[in-house]
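Next up is a structure, given as structure tokens.
One protein chain omitted, others in place.
Then we have chain A:
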């Protein structure tokens, strides 16, 4: 595909978010969602490999089905309540249907099966966009749907998601599947945060994006798709390996890094709202997922692989050092956030 057309798709994806955020009617919300999806699909199949095309088709089918459910929900709502404003919902089927369609689009746990397959088929960079930017439209709708009943459902799914994401990654040796499960687990935290407070959810999402981008980028540079390749990364490209290792520690939520503060924030707010069960479930899920995060970090930062000769010493490239510095500092921004977060009003 010609690279000159990609700005058009990017523009469409951006305007889809604008459309969603500025509309008050569900039809236009639906339109925005579809615009974002359709603009993204050509980018998924950028290199035209068979795996990518298969993943793209799967993504399209699932998204189309979710869009159908969304539309159906909107119709149900209009026909039963005669209310078309999204923010004036009371609990009914239409609203629940719309919420489930958004959950399908995001890939929260009972509807998450496609995420792993799609991410496994894609290259790292489209995968990164899929797991970060493409969540924005869905989340923007979701935060408007939180009511008492929906909140309970979302909390249960969120906790389940954190746990499921941890368990799914335990036996994985494929890096992209690991990242997909990690994303599912983080989505669980994110949704729980959204239930407690919109700003909290946004905060968690921003933290997740900031700390997962370097991981994706450097895995792309390393071109590792399997754990065995990761094992050799410290020799072939120590800078990238260190960034990936630190990034995984941060994703795991270990204290000096930024990932910890997002999780801490969510836990604090959950406990302040007396949602102890949800908090415990999230923590247990994080503990399970810690296993594979630590395994990857260990392979990236501690083990020296067997290949000692015939490696291209790409770490000699000067820009890598500054990039590394910037990204590690970004990950360590958590240290600066300590004061601000600990003084948050309860």
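Criterion: contacts are C-beta pairs under 8 Å (C-beta built on N, C-alpha and C of every residue); 3 or more make two chains touch, one makes a residue touch a chain; residues count from 1.
Following the convention adopted for this analysis, contacts and distances are computed from a predicted model.
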item: Per UniProt, the name of the complex member that is left out, chosen from "Chromosome disjunction protein 3", "NADH-ubiquinone oxidoreductase chain 5", "Ribosomal RNA-processing protein 42" or "Mitochondrial import inner membrane translocase subunit"; value: "NADH-ubiquinone oxidoreductase chain 5"
item: Absent-chain contact - pick from A:26, A:70 or A:164; value: A:164
item: Identified contact with the non-displayed chain, of A:45, A:77 or A:153; value: A:153
item: Selected residue (touches chain absent from view) among A:19, A:116, A:175 or A:242; value: A:116
item: Hidden partner chain, touching residue among A:19, A:45, A:67 or A:96; value: A:96
item: Hidden partner interface residues of chain A, rising order; value: 58, 61-62, 65, 69, 93, 96-97, 100, 104, 110-111, 113-114, 116-117, 149, 153, 164, 167-172, 288
